[in-house]
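To start, the structure itself, in structure tokens.
Every protein chain of the complex appears in place save one, which is left out.
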Amino acid sequence: MEVEAGVNETGRVEAFSDGVFAIAITLLILEIKVPEVEPGQSLWGALGHLWPSYAAYVVSFLVIGIIWMNHHQFLAHLARVDRVALFLNLLLLMTVSALPWPTSVVAAYLRDGDDAKIAMAVYGGFMVLFSTAFSLFWWYVTRRGHLFHDYVDTEGARATRGRFALGMLLYPCTVGLAFVSAVGTLILHGVLAVYYAFNQLPVPVRADSGTAAD
Amino acid sequence: MEVEAGVNETGRVEAFSDGVFAIAITLLILEIKVPEVEPGQSLWGALGHLWPSYAAYVVSFLVIGIIWMNHHQFLAHLARVDRVALFLNLLLLMTVSALPWPTSVVAAYLRDGDDAKIAMAVYGGFMVLFSTAFSLFWWYVTRRGHLFHDYVDTEGARATRGRFALGMLLYPCTVGLAFVSAVGTLILHGVLAVYYAFNQLPVPVRADSGTAAD
Amino acid sequence: MEVEAGVNETGRVEAFSDGVFAIAITLLILEIKVPEVEPGQSLWGALGHLWPSYAAYVVSFLVIGIIWMNHHQFLAHLARVDRVALFLNLLLLMTVSALPWPTSVVAAYLRDGDDAKIAMAVYGGFMVLFSTAFSLFWWYVTRRGHLFHDYVDTEGARATRGRFALGMLLYPCTVGLAFVSAVGTLILHGVLAVYYAFNQLPVPVRADSGTAAD
Partner (left out) sequence: MEVEAGVNETGRVEAFSDGVFAIAITLLILEIKVPEVEPGQSLWGALGHLWPSYAAYVVSFLVIGIIWMNHHQFLAHLARVDRVALFLNLLLLMTVSALPWPTSVVAAYLRDGDDAKIAMAVYGGFMVLFSTAFSLFWWYVTRRGHLFHDYVDTEGARATRGRFALGMLLYPCTVGLAFVSAVGTLILHGVLAVYYAFNQLPVPVRADSGTAAD
């Protein structure tokens, strides 16, 4: 007789994921460099020159913070995880903890014409990767519903896939928009993050469930 | 019927916030560079040259550590969080995890006359941002009191806003003082941090509450 | 009478280990530098030039993530830890948190002929160190079985040492393979990580134990 090791409690997955989110969001600040003062310039000028770093920091901080909020909400509906879910969560974390890099690329090139557009397209590309990883996780979890708490209506949850996919279409659009306006696309990413902070996919509960969900 | 996802337990918010505080405070050490020995100099000289880095490290470590203490105390009074509270907490964390950057700027320019003053003014400016974010959180929470534990006297808590705002006026003053003395202002920030370690805003409890608050 | 301090609960060991894993995996992104655009080149070219960084990031992220999964599973079978186990766990964490460095070396030299092979051999060497540390831990724990939960069959667990050692022989082979093909060996490390995500050493439980293991 061997231990069935495929199914685990979700506590340590949440702790590990929270750690990765907290570190990724805090590493963002390393992207803002100490300004270098040119001869004859004051520190004010050098500080002002770094505006793309400040903008990229604020947007990426909101983006990662709000992914954390929704990831948090999402995992709360799971009673257990299996190996596949652990692996899909790992892929999701890979795309999130990569975000400091496109943030640095945007900060470095946002003043540079065509390269600014390329940098923002890359940034949008990472959001596509992230939303794909999140969708895979969501599709896997709603397929059989075997990981959900009892109160979750698996049928209803599966029906939300469409709305989920619709949201996913936004990010490929930001890749295209980057070539129209780099700065505008950066602002759009910030606006989308705030939107998702207050509007999230509701998870349906069974009609016969007396339990409040949270 | 859909899950009411707006209200959550506070445990994972504390864990995430603690993670961000712990990382921000530990990243501070990356600001102190390995000293470079000039020809004919010994390592002692190069080490001594870095004194602004040591001073900025100690002050910012105390500042973040004591913000953590008070944030800790503050969240302990909340029984639950909603989306707005999560978002305001995220803004607060953004200002805290940004602090390693002004710390680096101060470390780099504290020996440089006028630029030292500008660097300290920027440092003070980040404290203004932080205290504004903390106040917004406090105002939101005391407005209806719907997130507090039962033992908290919401009326009384709302009355503390004035004292809270008074404390907030200190930080804009440090921006001005930076132009009088950069080093003196850095020391003042350290003193203020130690002051707030031992003096914090008390939260009033209901007269009819038999429960000790902590 | 003095406190017997040799035996502790496992909770804080898990929390500390989870922290180290989460930080090591998230620091990997610092290895990918901001691309530098040569005159006359576009950002696309500079981004493409960094492919070894992307490949090394993905492989090392999977490697550390899956070590975390298996470490997690492993510690779940322990009811307590003693000083020796704490020390062996520390050695294990040392080899894991070192992985961002060989990852950086591979990223820097994967395009450089013979140096690419040396870099991959070093990478393989760190996997040998890691698997040695994990085996030491496993051997210690299965020797007396005094740290296991009651449901674990210590005899049976000790018998798995052979299969454990077999797995360990793979990593020295990757050191040799590095000199045949550097890129091929990097891919092999990724494949091995995914293999270990879904195939892990089962821990035997007592025949008379009614408890499911997880």
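We call the chains A, B and C, going by the order they appear; numbering starts again at 1 in every chain.
Just so we're on the same page, contacts are C-beta pairs under 8 Å (C-beta built on N, C-alpha and C of every residue); 3 or more make two chains touch, one makes a residue touch a chain.
Small disclaimer: the values here were computed from a predicted structure and weren't measured.
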Taking the entire complex into account, which one of C:Ala24, C:Val37 or C:Val152 touches the absent chain? C:Ala24
Looking at B:Ala55, B:Met69 or B:Val84, which residue reaches the missing chain? B:Met69
Against the hidden chain, chain B presents residues 14-15, 18-19, 21-23, 25-30, 32, 34-35, 37, 42-44, 47, 57-58, 61-62, 65-66, 68-69, 72-73, 76-77, 194, 197-198, 200, 202-205, 207, 212-214
Residue-wise, where is chain C in contact with the chain that is not depicted? 1-5, 7-9, 12, 15-16, 19-20, 22-24, 27, 30, 83, 86-87, 90, 93-94, 97-98, 100-101, 104-105, 108-109, 112, 114-115, 118-119, 122
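Simple rule for what comes next: only the chains that are shown with their structure count from here on.
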Once you find the CA centre of chain A and the CA centre of chain C, what distance in Å lies between them? 26
Note: chain B residues in touch with at least two other chains are 23
